[in-house]
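Showing just some of the chains, left in place.
Naming follows writing order (A, B, C and D), and every chain is counted from residue 1.
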């Protein structure tokens, strides 16, 4: 298991190679383009055997991936932002057709205005699409979670596509030491791709993508919903098996110094590390603060999140996304996860780091201050951190 | 099984279980005495509701044709479009209103 | 934690320099990160790249605002760009120049210089018009800062150089030897 | 092997009585035989042939969306290639004119450019029929559709010309492009056969009458398509490798019939008969197209 210095996009390219992906249709878009570039290089050098399809749009990239997956082979693609948005229609189709495609995302802000930097609006806006969603904190995680994504997606109790998000540049273009597993171990972990379901095959003709009437549609949607529920335990198992094989531990939600924490930060993706560092700093100052990192966002880890945050006084959710007219998605779903609970902590939403605005230790300190004050009295639910309120006021009038 | 995963259908050609004869208001009737077994109707029937059958047991316009296959309409599927009626070169297919 | 910022121009290889430095430090058992300034800089435009080095696991993933060292591949940038921005007091400034350290007015900093262009051109790395100095300057870094060994730099170059690893390694070594420390 | 006596497309589908699309499909599949994978764009054919839980298809068939049939097929082509099964399996795409010439045109163009070994058949009923006869780029000049309504402010119906999709595909310089007409069955079959024998992207543009949208009696489907070619409005030709100078006319009408004979029986052109000069314009355009070939003969 050699350590290599890899950028996030290279991590996922190596994951594709190790998973022995057969078809890779892709379309360039910053910040995910390094993925097809690396794949093209590995193929040109004879290090990887796969068909690389330089399609004419992301819509076609995912469509081609479905075509390929329908024949039973492993298919993967990568994209970001506008590219993912252009796939929107096809995302629902891939999951509805139960195609276990894996896709690496370089999480990037959506237009307009056009901006190529990190936030998670692109994948969050696809939370209804029926795809499993993983988020990486580091390039090591990017590689590992991509392999795990195949394991989960192809599980016969699941058969759903999965995306693996990594923040633009902060992961995609940042080089870090990555432990690249041995082919043999990956082969053992993933196993031969089992195909005990119909595929496109002249020997056994089947029809895919039929026209479904009200008589059946809802039941089929329900069965897809159930498959996503199944994914919950399948993911846990895949994490366990991964740990056994490779020694690296994952869980849908992981806590850091949460036990006695009165304020808990919740983060997802690359901004977690800086939050962890902040928590350390604050702890040194004697602050009772903890951190929860979300690694799996779909299916949403309701129970896990509630159980890890329930004893806090205040939960400060960091959303690198926003739904205008409501708030951040993680915040919304975390609050909703408390529906059945008798009591819940105060939950505050912090919109941060949109469009590549750097998320710094001082920003987290600010978050902590607001959260701490919110232990009692009135509080503001949706807080935009590190924005220029004056500039906005000038444009929109009152705030 | 009432539904299938991803709505995949594994029974090829199963619309043949769904008869479309009820759509018909006019019925094409082949008068085999006039039929020259050119199979043009068979070529063009869109359902396809015209089957190619061994011809020996059917009336024949010309005894030379007796060995040739013959078109037989499957009324379970014929929608009564009338293409066969219109295209038959010997006008061998009548088109009659379905009984009310 | 030790943080380094590189200044160069689009196409000059500042990003590769940051990567090579990270690799070298990694080879010595450190945790590392290297990344470009996340921009859309076109060829010729001033660019930045960064390396983080720590003996402990590096958690943070924010920009580098207060580097411990700044490496300037092309001093023609210095009039136009504030290469000193945020550099910690007492930090290192490594410059590719024919000048002497004393000629620079940076009292509070450790200035090291090397004529990396000359080194690179002598080895045929690029032309005098557009020399490729990213490996050469790393020799100066090793000499000046000393938190990575020149041997590690040489090894990292061999792993990372897009082409001609041997000559690039030679460039680093020669620079190492020609570096003048201003303190 | 000859599979002409086998039916790969089952009856019981929900096409309108007299629809030409199933005729096209059944013949294309009889020529292609069982080692074929079919890809279908959204449209009448897809909707009427797969009323879940039933299917008319006796071959592997897939539909994903409206605009991406060629991309889906590209993925299949790549997958078969990757697992070394590419040579003995045909991939055929069926798309309507809307799914091909409009919303699916980009993915088709991409498929062509990348050189996939796929036969794309566009069945051209000259409008979006599945959604109820809306104008497509393939709707002919002067035709009424539900979005080129005819009225005092718009007496003409469609004001633009039919997009010359087969020419455009030929301009992509792919190995084989042809126009086809099931009313000319031997020619139709020969073209499918030829296309399948060539490696790389192939495109066949076939006319496909729609009794509902063209507003003619269902029994006239073949007759009207025959007239399309006999009047010279829908000429039959083939072009290899984009060499327009070597276009081959595969059916030369002895004596081209006047375009009225084609237009008259179709309700969609009724209003044109109030504007005879428009009909003359159509005749003129057809004559112009043929000038090149008829002069020679």
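Operating definition for what follows: contacts are C-beta pairs under 8 Å (C-beta built on N, C-alpha and C of every residue); 3 or more make two chains touch, one makes a residue touch a chain.
None of these values were measured; they are calculated from a predicted model.
Chemist: Quick one: what's the chain stoichiometry for the entire complex?
Modeler: Written as a formula in the shown labels, the complex is A x2, B x2, C x2, D x2.
Rule of thumb we're sticking to: only the chains that are shown with their structure count from here on.
Chemist: So what's the Cα centroid distance for chain A and chain D, whole Å?
Modeler: 43
Chemist: Between chain B and chain C, what's the gap in Å when you average each chain's C-alpha atoms?
Modeler: 82
Chemist: Among the residues of chain B, which are close enough to touch at least two other chains?
Modeler: Each of 2-4, 7, 9, 12 in chain B touches at least two other chains.
Chemist: Where in chain A do residues touch at least two different other chains?
Modeler: Those would be 97, 204-210, 212, 216.
Chemist: Which residues of chain A touch chain B once you look at their complex with the stated criterion?
Modeler: 96-99, 159, 197-198, 204-210, 212, 216, 219-220, 223
Chemist: Please give the residue numbers of chain D that touch chain B in the complex, ascending.
Modeler: That would be residues 5, 7, 9-15, 17-23, 26-27, 49-59, 182, 185, 211, 217-223 of chain D.
Chemist: Which positions of chain A touch chain C when the two form their complex?
Modeler: Per the touch definition, chain A meets chain C at residues 3, 5, 116-118, 168-171, 173-177, 270-271, 273-274, 276-277, 356, 358-361.
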